[in-house]
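Working notes, structure below.
Note that this complex is displayed minus one protein chain, with the remaining chains in position.
Right after this comes subunit A.
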Amino acid sequence: MRFLLLFSRQGKLRLQKWFTPLTDREKKKVIRDMMMLVLARPARSCNFLQWRDLKIVYKRWYASLYFCAGLEDHDNELLALEVLHRYVELLDKYFGNVCELDIIFNFEKAYFILDEFLMEGEILETSKVAVGVSLEEADTLQEGEAKEAWRPLSAGAC
């Protein structure tokens, strides 16, 4: 996988993960192109399209949020759909019935979850349970620090 983007129907970016180094300009171009291509697709079309030398896989969840991934030639597109699905499940489990607002207000958590699931464009952990456990323990660490400092902060120090 080369990149993973989450954006809304209105063209607002919610998450961007790049697995290859690109300049800011190149990143902006990719984001623009993806939004243009994906948002223009009619409903009920197939979830794949070709863009430059990459295979693009996209899926719409929660009525208005698009998940879009850029794959290399040797990546399995059908499996990529499963990867996107798994990420959604992880988000769902963590936030409990997740919706777009959760991802907007807790974007850093969305990144933490992603980083426990994917790395270097590949799957890091195939077990939902294992990912959940690591996230919980990491969050506990954070809460522990917050309690030590006697600050009435929530699980995010922000």
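We take it that a contact is a pair of C-beta atoms (placed from the backbone, for glycine too) under 8 Å apart; a residue touches a chain by one contact, two chains touch by 3 or more; residues count from 1.
The definition used in the following text is that contacts and distances are computed from a predicted model.
Only one chain is not pictured, and the protein name UniProt records for it, out of "AP-1 complex subunit gamma", "Integrator complex subunit 13", "Coiled-coil-helix-coiled-coil-helix domain containing 4" or "Histone chaperone ASF1B", is "AP-1 complex subunit gamma".
Residues of subunit A that touch the chain left out of view are 12-16, 19, 21, 23, 28, 44-50, 74, 76-79, 81-83, 86, 104-105, 107-108, 111-112, 115, 119-120, 122-130, 134, 137-138, 141-142, 145-146, 156-158.
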